[in-house]
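Here the complex is missing one protein chain, while the rest keep their positions.
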Amino acid sequence: MTVLQVVALAAVAVTGTATVLMRDVVRQVVVLGFFGLALAVLFLVFAAPDVALSQIVVGSTVVPAMLLLTLVKLHRSRRDG
Amino acid sequence: MSTGARRALVVAGLAGLGLLAVWAVTGLPDFGHPIGRYGVLAPQVALAKRHVTDAVGGVTFDLRGLDTLGEELILFCAAVGATVLLRAERPGEEEATEESQRVPPRPAGALRALGAGLGGPLLVLGAYVVVHGHLTPGGGFQGGVILAAAVLLVYAAGQLIGLEHVRATTLVELAEAIGAAAFVIVAVGGLVFATAAMANFLPFGTSGSLLSGGTIPVLNIAVGVEVAAGITLILTELLGRALFDDREEDS
Partner (left out) sequence: MSVLPYLVAVWLLAVGLYGVATSRHLVHLVICLSVAQASTYVLLLGVGYRFPGRAPVFADLPPGTSVVDPVVQALTLTDVVVEATVTAVLLALTMRVQRRFGTVDPDQLGALRG
């Protein structure tokens, strides 16, 4: 277990906990982005470049875009009554 | 049940689950020394028999191709399901015309420049990652998402892509269906041309060249098309109006 792997695991655990404990949804999307980045670094350190590539493109582009668009539509439809 | 009592119950239940799980994982082999022959044999077979240098790509599309077939069909069904659910959300006639007359704010100049500059290279990068999936880390899934991200970038930078004659949403749906069907056809082709379904029946070239690995590059391309089209479809429906639009928009 190298130091880099231990640090990456700790970062994943901390950002995962922060994601769950954040109650404001818009800010939680940002923290989810950090969690995805920590996961990508962990996958790289575990010698899995394919999985890290998947996680980077999915976790930083597609999922935050979908979440923010959903929040916009929810806010708009609630405002319209 | 009040919130406090429910929270206490959840914590107690998760503590019990956590204890059992910790007891289970301490029985696993040490981290870094797995016991199992499959993990040792798989890269050797992928390199020696199939001539692919990216063992993960070889395993995904050949040695465990049936799992990938199932996962790809899950992706197809999820994209179709999300599209159906979101299309039921479409506003009625009045709201639609009102929304189409509402002009969106013009994005900033830097964003437009970035979108114009990065759109093409992203498409090329996505195609590169898809096609070289059996040589370097990459493949259909990753490259397909990059292609969908390229389309999203072009939209976010304010340039709508317009096609005059073909309703381009239909094109995206067609692309997704073709990708999924191509995968299944290649899988059945293994049944027709070789011994079993999902068998690798095209000739393997020399390892390291682009035309190696038999059906693996073909499956990579099929998955890339399908993933790109599926995610573009979902993002189109979430954006509320067609990404590929026939209306005039100031460019």
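Per-chain residue numbering starts at 1, and chain names A and B are given in the order in which the chains are listed.
Just so we're on the same page, a residue touches a chain if its C-beta (ideal position, glycine included) is under 8 Å from a C-beta of that chain, and two chains touch if they have at least 3 such contacts.
The model shown is predicted, which means the values in this text are computed figures rather than measured ones.
Engineer: Quickly run down the residues of chain A that touch the omitted chain.
Structural biologist: Per the touch rule, chain A residues meeting the hidden chain are 1, 5-6, 9, 12-13, 16-17, 19-21, 23, 25, 28-29, 32, 35, 39, 42-43, 46-51, 53-55, 58-59, 62-63, 66-67, 70-71, 73-74, 77-78.
Engineer: On chain B, where is the contact patch with the chain that was removed from view?
Structural biologist: 3, 6-7, 10-11, 14, 17-18, 21-22, 25-26, 28, 30-34, 36, 38-40, 42-44, 46-48, 53-56, 58-60, 63-64, 67-68, 71-72, 74-75, 78-79, 81-82, 85-86, 88-89, 135-137, 139, 141-142, 144-145, 207-208, 227, 230-231, 234, 237-238
Following the convention adopted for this analysis, only the chains that are shown with their structure count from here on.
Engineer: Taking each chain's centre as its mean C-alpha position, how far apart are chain A and chain B in Å?
Structural biologist: 18
Engineer: Flag every residue of chain A that touches chain B in the complex, lowest number first.
Structural biologist: 1, 48-50, 53-54, 57-58, 61-62, 65-66, 69-70, 73
Engineer: Please give the residue numbers of chain B that touch chain A in the complex, ascending.
Structural biologist: 31-32, 54, 56-57, 89, 129, 137-139, 141-142, 145-146, 148-149, 152, 231, 234-235, 238-240
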